[in-house]
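Quick one: structure below, then a few questions.
Excluded from the complex is one protein chain; the other protein chains are retained at their positions.
First chain written, first letter: the chains are A and B, and each begins at residue 1.
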Amino acid sequence: MRPLTTIVVAALIIVLAILPFVASTFALSLTLSIAMYAALALSWAMFSGATGYVALSTSAFFGLGAYTCAILLGSLPWPLVVAAGAMVALLLALVLGLFVLHLRGTYFAILTFGISELLKNLIMYIEKSEFGTVGRLMMGAPPLSVIYWTVLVLVLLAAALYWAVGRSDLGAALRAIGSDEGRASTLGLNVRNAKIAGFCLSALIPGAVGAAMSVRWTYIEPQIVFNPFIVFQTVLVATIGGPTRLIGPILGALVFGLLQELLRLNFANYYQILLGLLLIFSVLYIPNGLVSIFMKNRRRTLKRASSKHA
Amino acid sequence: MFTLAGRLFSLSPKLALGSGVALFLTLVLAPLRADDAPVRIGYSMARTGPNAVAAQGGVEANYTLWSEQMNAAGGLAVKGQKRKVELVGYDDASDVETSVRTYEKLMADDKVDLILPPWGSNFAFAVGPLANKYGYPFLSTTGSPKKLLDMHMPYFFGASWTSEQSTRALVDLMAAQHVKTVAIGYMDDLFGLERFNLMVPMLKEKGITVVGEKSFPANTKDLSVVLKDFKAKEPDALVGLTYPAESFLMTTQTKEIGFNPKFFYVAIGPAFPFFKQRFGDAAEGMVGFGTWTPSEGAMQQNYRDAYMKRFNKEPDRDTTGFVWSSLQELQGAVENAGLDRAAIRDYLASHEFTTMLGKVTYKDGMMARASGTVSQWQNGSYELIWPPENATKLRFTRSPIGNSPSRSVERGTAYNKGRDPAVAAPRSAFLRISQQGKIGGHGGSIRFSLAVCRPHCQRPADRRALRHHCDGAQSAIRHAPHPEHRPRRVPDARRLHHLHA
Partner (left out) sequence: MLGAFITYTLKVATGASPLWFVPVSAAAMFVFGIFLHATIFRRLSAISPNLDVMEEKSLIVGFGLLFILQNAAVLIWGADLHGYDFMTESLHFGGVVFTANRLLVLVLSVLFSGALICGLRFTLLGRAIRGMVQAPLGAMLVGINTNTLHPLCFGLGLALAGVSGSLLSMIYLISPDMGTPYLITALIVITLGGLGSLTGSMIGGVLLGLVETFGVYFTDPSLKILLSYAAFILVLLFRPRGLFAR
């Protein structure tokens, strides 16, 4: 990285870190929401962006993390609870990876999507027959600022993971699978292991995010945490931003999050229609993601930004 | 890395500007604000997404209507001084996180004067503690599960019947109807499970046997397997602790398989006027959630007329009652306690209000009463039928029963014309009725045939009296070779006014 970029990034991280002390509650919780989707989209793009396997299992990882959190909250310190969420999601990804990664394209997408529904119903059934109830209360939730810092750390971890994987042999292997799996395999690459490793890594962050975010809702039940909308939005954010660059998903989350909130607060009844139109428009006319436009004038914008900053 | 820069710059100037403007407003406009500025009331509501259907007509429409009525009357009285009401409502797209974020904005940043609740218990779980934290009275109308009330938050008021109260009402009603056996279908979620778990011990206490129970997830598209199973058990009562879609499915499919429980309850659904449109005569006798009815009094009638006029459709007879009542309570509290939220809370917790629901008082953040209410479709209108007496002295509508025997007789005979008139000689009116009902194929005919056969029976129905007459006959029907030869749903509940009298 160039020195200027490094400084800007460092400054930004600091600013974001002290946000709970300076920003209004709403700005904080909006940033939190954007950060959540940035983390999810980065994880998604790390595997799906490189391999072209459209994995729709983010909701499943998220929900599992949330449930782990509901069970462990109070009995373990907060960072361990979040880590446990990540671990449980990793386990699921491992089992899932062993069984479904031989599928391709739409088959893979639908099956991974189904896993979330499957888990939702499984947990509902187990809770109902074992405990005679559904859902769990989350008592002793940390304050908003702690949740915010946790998610912020998770975004940084997701970005670091994306960056590290992208530069590692694994990243190269995943990209090779994306461009031509058959050829990669013929050239002696163990595609199965590479895919499983990539898939498992992509599950870590969503699990942790699920654990960190769900405490905001006091009470969770399978219908809320295994919500297909979470994965829809993650894929949208990553695709709008452009999944092949590190800043693509972050940019996507930022633009989408701000736009959605702006439209929601100002065009009460029409905002989803507008959002839909914008979405279609961006798919049709910005096929490579927002990152493709911004990269063109990146130099100029950066210059302007830094002069403003100074 | 441009992104992060973008984020910084998109937020910080806004922040600076925002806080500057806020400071300016507080310094300059504060003196003006106290008396002239409108009372700002904030909420988030599902205008889009899966919850919109329930949230719009039942809840948000009432907020709109109430604020318009307030403003038309010169404003909301705040300790005697009238101030306009300004609603600050946002869509939450049926998403809990969005709702939480909106309420944080409303309470922490916008500092609205009061808040109104969003729709649904999941939302109440998330927003209730938040409101409590910021010290905003929260009158939860569409979500007060036991788990939430057990948190005992001082600013949280369960402004609807608790699940225990509404279950109690149903069980008491069934006991009064001499229901001995019941089959229960319930939703696989907090709503269904909580009620089901409360119901089982209550039923046991009353000596009612649960002969069948099945739960099912939301979006179930076919319940015929479950219902056929219930039908084979021949319960006196069929209870569905269900949402509209499932309630409608149960109503349709019992009809399909020719299952006619004498007492048929589905929780959410019958209270929608739409239920009658959809099912026509088959709605008759259906029992379900219901909190008010226009025939109760002027307040209810006026509310219905105003709602009809404003939205050009009938209000439902369940949620709207709670919501309107909660608005009346809030209005009363503000009138007496001003806009000091702690004072409003104390006022709500310690005073009695006369609302749509009758007399309302709170105890431990719950409505202080022993049981909720139950309604039934009778002669084309949805009337409150339970409880006969209760602490809040709710007034009850008791529709006269069988008040149009002539029309019914025609119907009864028309349906039976040309059919096999009887299966052997009936030993009692009840048996004949049952068989005619079966032949007629429509629930509506039974009652009226009853009127013909035994005129003194149109009123009363003490079921014990009937049973005395037809004990043998009933058991004969029970064991008849054809399962269809069972009594139709006898509208026992319609004869309730005898019990109340």
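Throughout what follows, contacts are C-beta pairs under 8 Å (C-beta built on N, C-alpha and C of every residue); 3 or more make two chains touch, one makes a residue touch a chain.
Just so you know, these numbers come straight off a predicted model, no measurement behind them.
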Please identify which residue in B:156, B:216, B:230 or B:347 touches the non-displayed chain. B:216
Touch criterion as defined above, residue of A:145, A:185 or A:272 at the omitted chain: A:272
Tell me where the left-out chain touches chain B, residue by residue. 47-50, 52-53, 55-57, 188, 214-217, 219-223, 225-226, 244-245, 248-249, 252, 255-258, 272, 274, 277-280, 282, 313
Residues of chain A in contact with the chain not shown: 52, 54, 99-100, 102-107, 109-111, 113-115, 117-118, 121-122, 124-125, 128, 232, 235-236, 239, 269-270, 272-273, 275-280, 283-284, 287
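To be clear about the criterion, only the chains that are shown with their structure count from here on.
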Please tell me the distance, in whole Å, between the geometric centres of chain A and chain B computed from their C-alpha atoms. 39
Along chain A, where are the residues that touch chain B in the complex? 1, 5, 8-9, 11-13, 15-16, 19, 22-27, 29-31, 33-34, 121, 124, 128, 132-135, 137, 144, 213, 216-219, 221, 223-224, 229, 247, 250-251, 254, 258, 264-265, 268-269, 271-272, 294, 298, 301-302, 305-306, 308-309
Under the stated contact criterion, what part of chain B meets chain A in this complex? 1-12, 14-15, 18-19, 47-48, 89-91, 93, 95-98, 100-101, 104-105, 108-109, 122, 125-126, 128-129, 147-148, 151, 188-190, 193-194, 197, 215, 217-218
